[in-house]
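Before I ask anything, here is the structure I am working with.
Only one protein chain is missing from this complex, and each of the others stays in its spot.
Labels run A and B following the written order; every chain starts at residue 1.
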Amino acid sequence: MSNESNSGNGGGKFDQARRNFLRGIGLGTAAAVAQPAWGGQTFQDTFADFFQKDYRRMSAEEIEAALERIERKAEARYGVEIDCQNTLPQPGVVYGYAINISRCKGYRDCVHACVKENNLGRDSQVQYIRVLQLDQGDFNLEHSDHYYEPETVPVEGKHYLPVQCMQCDDPPCVKACPVEATWMEPDGIVVVDYDWCIGCRYCMAACPYWARHFNWTVPEIPAEEMNTNTHYLGNRPRPRGVVEKCHFCIHRTRKGQQPACMEACPTGSRIFGNLLDPDSEIRYVLANKQVFRLKEDLGTEPKFWYFSD
Amino acid sequence: MNSIILQCMVCVISLVALQAAAQESPDSSQPLRFEGYPGASEFTVVPRKDGLFFYPGGQCHEAMEPNPEIRTLNTMHDAEIEHGRGRIWCLSCHNLEDRNYLNTLLNELVDFDESHLVCGGCHANRHKDWYFGAHGKRVSNWQGDRTLYNCTHCHNPHKPAIEARAPKPAPPVRAGLKREQGTEHHKSSIWDAKEEHEEQ
Partner (left out) sequence: MTVIRFIFDSVREMFRGPREYFIWLLALGLIVLFGIWRYSEQITEGLVVTGMSDQVSWGFYISNFAFLVGIAAAAVLLVIPAYIFDRKDVKDVVLVGEGMAVAAVTMAILFVIADLGRPDRLWHMLPGIGRFHWPVSLLAWDVLVLSVYFLLNLAIPFYVLYSRYRGREPKFRLYFPFVVIAMFWAISIHTVTAFLFSANPARPFWHTALLGPRFIASAFASGPALIIITLQIVRKLTSYHVSQTVIDLLALIMTTALQISLFFVGAELFTDFYNEGAHAASIHYLFFGLGGFSSLKAWIWFALALNLTALVILMIHPLRRKTVMLNIACVMTFIGIWIEKGMGLVIPGFVPTPLGEIFEYAPTSVELSVAAGIWAFGILVFTLLAKAVIAVEQGKLSHQSPQKQRYTL
């Protein structure tokens, strides 16, 4: 039933390109590369994976079993023992994020910290955060440079705008999904059940912030760089053919830690916290700074603000 | 009716508090204890002294005569103070008598771990933002213990501007695809066009 053992030798042109790529980033083993996305370890696991219910309909025991399967699969695919949890939302907490764009220098430290923290496929080349470089006096995103690579940043005459999932309060992506594989959690994080998504990518068309990304191939993560602290709705290794997105580091933030991008930011541009707590840092920013939201006119109510001072 | 009584009570209490504060004259021999901004959540500051190369500065300066004269330093310290561009001098922040302490504009002693109190003397808005979390950096948590990095963790007090550095690599594109280089498609700024026009 599980056909993972032989498909690695398919040897398409693509396989070759992928191997070369992997070699390029110094990953010696390509053995685990071409396993099918639904490759479970055993017949039982494959069967249970296939008939797994969606996250919100699973009982506690079923979730527990699913978590264990995820751990077994990660062990099989990446040779790493991960800890996959299902930390629940804290009551009375809704997350909000703010970025001080006059502080941001465009280092992209957040981008790369996110890639590591969230086990983003080095092969599939997904990044949740884009830092846009814009001319001073210009805020038209169509004039932005995503691929700036000067000797040093900030470049004179430019300013920087990091963009990631805004965790909209009225998320168009959630409305778009035909199978309810994506939804907003009680703490305001828009999550994806990677085991329920059918990969139609309608949510990607619906998102005004280009926050949703697709696993065009099996995400490859070097074993030694795997973050073993994972969450079902967050940074656990993803299968191929499904959509994923920034989840405010759900495995960290639900335990009171900062998101990885915030921790990595050397300039302190990023401010994160509980919108329901009037004494929180985020609420101070909203009350005392001139904040704005990107594409607010679309009415999606982003929980992500920008300000400058 | 009730609210008027309540207001009166609040007035009285605040008056009493103000008087008490006035009577507590600062003791210049003790490090200043800044009470902070009302409403800011509790926090601790990451100690700074461990990271300071010259601390405690008193060991060297013990043997020297305190010299308040503004001059070019030709010792081991930074010869140039970029901070303030000539409007401040070492002793604007460092205590003349006791080199193990900083001092405020009012000549109050400040511990090196509390250096934000010195910075806040001039940069009051930033200082307040830092207190409330809109400026600076909090350590690891958004919830629970609130530990803040000090101003001087990020800003060199003698040269406070953050220096430019190389960015991390640009984003890749999906495996198997290549990004074609486009032409610069953004319009030049209005003033660029104007300047070109004038040149012609």
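One rule holds in what follows: a residue touches a chain if its C-beta (ideal position, glycine included) is under 8 Å from a C-beta of that chain, and two chains touch if they have at least 3 such contacts.
As the structure is a computational prediction, the values presented were derived from the model and not from experiment.
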Touching the hidden chain, out of A:58, A:93, A:163 or A:265, is A:163
Full-complex touch with the removed chain, picking from A:118, A:217 or A:235, is A:217
From the list A:68, A:81 or A:180, which touches the chain that is not on show?
-> A:180
Residue among A:78, A:97, A:196 or A:248 that touches the chain left out of view = A:196
Chain not shown, touching residues in subunit B | 173-177, 179-185
Hidden partner interface residues of subunit A, rising order | 7, 10, 12, 14-15, 34, 36-38, 50, 54, 57, 124, 126, 130, 132, 140-144, 146, 163, 172, 175-181, 196-202, 204-210, 212-218, 239-243, 295, 298-299
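FYI, only the chains that are shown with their structure count from here on.
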Centre-of-Cα separation between subunit B and subunit A, whole angstrom = 34
Sites on subunit A touched by subunit B in the complex = 14, 17-18, 21, 100, 105-109, 111-112, 123-125, 127, 130, 135, 137-138, 140, 142-143, 146-154, 216-217, 253, 256-258, 262-263, 265-268, 271-274, 279-281, 284-285, 288-289, 309
Complex contact set, residues of subunit B against subunit A = 39, 41, 129, 132-138, 140-144, 149, 154, 162, 164-176, 179, 185-187, 189
